[in-house]
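Let me give you the structure first, and then I'll get to my questions.
All protein chains of the complex are present and in place, except for one that has been dropped.
When the chains are written out, they are named A and B in that same order, and each has its own residue count from 1.
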Amino acid sequence: MKALFSQFKFSRILIGDWILFFAALLLVIFLFKTYWHIESATKLQIRQGDKIYATLSLNQSRTLLIHGPLGDSKISIQNGQVRFVSSPCRNQYCVHQGWLKHSGQVAICLPNQISLELLGADKPFDSLNY
Amino acid sequence: MRIFACMLAILLVSCGREPLVQTQSYLFGTLVDISIYGESETKAHQAISQVLQNFQRLHHQLHAWKPDSELSQLNQSFAVGNTPVKVTPELSKMLIQASELSRQSDGLFNPALGHLINAWGFQRDEFTPVEINDADIQKWVKAKPAMSDIVIKDEMVYSTNPAVKLDLGGYAKGYALDQAAKILRDQGIENALVNIGGNIIALGRHGDKPWRIGIQHPRLATPMAMVELLDGWAVGTSGDYQRYFELNGQRYCHILDPRTGYPAQGTQAVTVLIPPGENAGVMSDVASKPIFISGENAKAEAAKKMNVAFYLIVSAQGKVTVTEGMSKRLNWLIKNPDLKVLPD
Partner (left out) sequence: MQINTTLDDHRVAKLAALAIGLHLLESIMPSPLPGVKPGIANIVTLFVLYRFDFATAAWVSLLRVFATSLLLGNFLSPTFALSLGGAIMSLGVLGLAQYLPRQYFGPVSLSILAAFAHMIGQLMLVRLWLIPHTGLAYLVPLFMAAALLFGLINGIVTSHLLAAYPKPAD
């Protein structure tokens, strides 16, 4: 083994090898940038009425039924994102919010008194003006 | 044994000194979010419950369509004639302030339009598309209900125009914010954030950082900018994405133009930032409306009339206009906003 290390010569790595290595390195960096959002949320906080219903990890694949005054709202967690799939409210604003994936993002079903909030390592703001 | 005692001590100390206490409740027909920083849990919760109780009271008192609220009873007497009715000192003050603001906005902020709002179906808990009855709408527009039709003297109130129906929807949240700030300060709370349905007032700071507020994008599920809300500042937004319905591909939002009787068109959202003052909360609620309703070329003038120096407008096409002062205070969270900065 030692003999092998003492013989290490960079000359054994050819020019094409270097080019390929750096191209591959760029690819890997790109993958990190794409899939590892810095502001990525890691946890979901579900509130029902004025209580915290649950705090869950976003790294799972799951659907939940949450019971509110109007009935059950269905939420889905997948691939680090969450959304309201269905809700017994008339206007479906909560469903139209679509997928939440960054920390600080919020979806609320006001009539059914359910709120979804994404928590991450660093929440970019304390409260949302809308 | 000593280690155990130390751990217990640390546990007890950290239990008593919870840095941030945050509650969320459904009141006022909307979501109320209160955060208190740097107070003991007991003190924080005590203060919060006082604030929430006050909200409940106001909500009951000022409800625009439940028949047993003080406001509804006043409206009922307006409809039948001009017999003066006694109101509470608080409501009297509110009406006087609302009248003054209405005048200041050249009538664009008009809390006397209850009948028109009802005709559009917005005086309900949930909105569905209504059949647009143009005749009905024109009737109310022609009747020109205005705050100037209301006579207030020594807490006795009557209206000279039976078409007046008070709806303090664009005012009450702001008023509640100012009251919340006062209650919290009276309780000795120095650092808090109160959010009523998106309208926010700030007290103090969040520890070593100022309170940071995200401003919701009118069309995306994500905030478009962040603003630091310093001690006493308030922020409010009027948007076409909060309360609206869609009919035949057209969006009808709840902010009505008193001149046409129809929902205001051409704007997605207006956000106003109000400096500290006795009525910061009220202004954060009221001031955005006249700007929202005004046509593109009249918006700057409308803002001036309301003494608003810091505002942000998102047009129906998604173009953003901000004042220079506002621009300095904003941190954009979206890439390349289509931005135009107005000189102060």
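Some observations on this one:
Criterion: contacts are C-beta pairs under 8 Å (C-beta built on N, C-alpha and C of every residue); 3 or more make two chains touch, one makes a residue touch a chain.
Please read all numbers here as calculations on a predicted model, not as lab measurements.
Though it is not drawn, the left-out chain touches A in the full complex. One chain of the complex is left out; on subunit A, the residues touching it are 3-4, 7-8, 12-17, 20-21, 24-25, 27-28, 31-32, 34-36, 59-61, 78-80.
Keep this in mind: only the chains that are shown with their structure count from here on.
Note: centroid distance subunit A to subunit B, computed from Cα atoms, is 32 Å.
Residue ranges on subunit A touching subunit B, taken from their complex, read 47, 49-50, 89-91, 97-100, 102, 104-105, 107-108, 110-111, 113, 115, 124-130. Chain contact summary for the complex, subunit B toward subunit A: residues 23-26, 30-31, 33, 35, 125-128, 193, 195, 198-200, 206, 211-216, 221-223, 226-227, 235-237, 239, 241-242, 245, 271, 333.
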